[in-house]
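A quick write-up on the structure given underneath.
Apart from one protein chain that is not included, each protein chain of the complex appears where it belongs.
The block that comes next holds chain A.
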Amino acid sequence: MYKILNAEKLSANVFLMDVEAPRVAKHCLPGQFVIVKMDEVGERIPLTICDYDAEKGTVTIVFQPAGASTTRMAQLKAGDYFEDFVGPLGQPSELCHEDLEELKKKKIVFVAGGVGTAPVYPQVKWLHEHGITADAIVGAKTKDLLILEDKMKEVCNLYVTTDDGSYVRKGMGTDVLRDLVQNQGKEYDLCVAIGPMIMMKFVCLLTKELNIPTVVSMNPIMVDGTGMCGACRLMVGGEVKFACVDGPEFDGHKVDFDLAMKRQQMYKTEEGRALLKLQEGDTHHGGCGHCGGDK
């Protein structure tokens, strides 16, 4: 059992929890993820590690209810427990392996969409701790859905934008990136984009045009997270990759996003939807539209 030490609501539909998981906290690095399972009947839910404290033995997760399990998870409070919490899974972000001196010479920009801000946070924080201040563009649908603004500000140059213009500026993350590069004379050696697949796809189309190497963090459907089931397979540069062991981060210019997005719909067909409803009865909530589809 893994105790929840702190549970916060970051926005209308985004939840943060600090969970006691000493083995994970001791070994994790930015870019990796965990799988949580709430109780006996719950699904195994992959969630990116948003923060960690090796000394306290805690790991922070941030999530958005998408289906039955995540909706039930949102109701957990401090003092409750997760039955299962396993990790760290996947490969750490490549930044962690690079030579620090080389890294310091690089200009890095992060583009985060929606709940994707959560996995971006540990990376910019890690860079900040190693003496590098990156730029980060955070896009939210609307002001109420913006998360982690204050924390982000402490560790990077933050550019906020909202789809509907309800806060700071109107537009998408891609609009800001284009503006920074084309109008404000910014030059970047690396872009890291994390968010809904559709957003990552468009960031990659833009960065290809702007000639900026781009890393994305893929979030396909997963089951075990250890390379055992193949549910998470993606095509990257014409090769089959398992996101849970080979990723979740990949070269965004090589990922077949269209295929990945179709695969993400696996349990979202008409029939699948009806079935989920049938299986989940009253607990069926969104998962087929409410979640925004792609996260």
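Everything that follows uses one rule, which is that a contact is a pair of C-beta atoms (placed from the backbone, for glycine too) under 8 Å apart; a residue touches a chain by one contact, two chains touch by 3 or more; residues count from 1.
One rule holds in what follows: contacts and distances are computed from a predicted model.
A.B. asks: Assign the chain not included in the display its UniProt protein name, restricting the answer to "Hydrogenase expression/formation protein HypE", "Autoinducer 2 import system permease protein LsrD", "Cbb3-type cytochrome c oxidase subunit" or "NADPH-dependent glutamate synthase".
C.D. replies: Per the UniProt record, that chain is "NADPH-dependent glutamate synthase".
A.B. asks: I'm checking contacts with the chain that's been left out. Which of A:9, A:27 or A:97 qualifies?
C.D. replies: Of the listed residues, the one touching the omitted chain is A:27.
A.B. asks: Of A:84, A:163 or A:251, which sits in contact with the chain we cannot see?
C.D. replies: Result: among the candidates, A:84 touches the missing chain.
A.B. asks: For the chain left off this view, which of A:79, A:165 or A:227 is in contact with it?
C.D. replies: A:227
A.B. asks: Would you write out the residues of chain A that touch the absent chain, in ascending order?
C.D. replies: Contact residues on chain A toward the absent chain are 23-24, 27, 37, 41-44, 67-69, 72, 83-89, 223-224, 226-231, 233, 235, 240, 245, 259, 262-263, 265-267, 269, 271-272, 275-276, 278-280.
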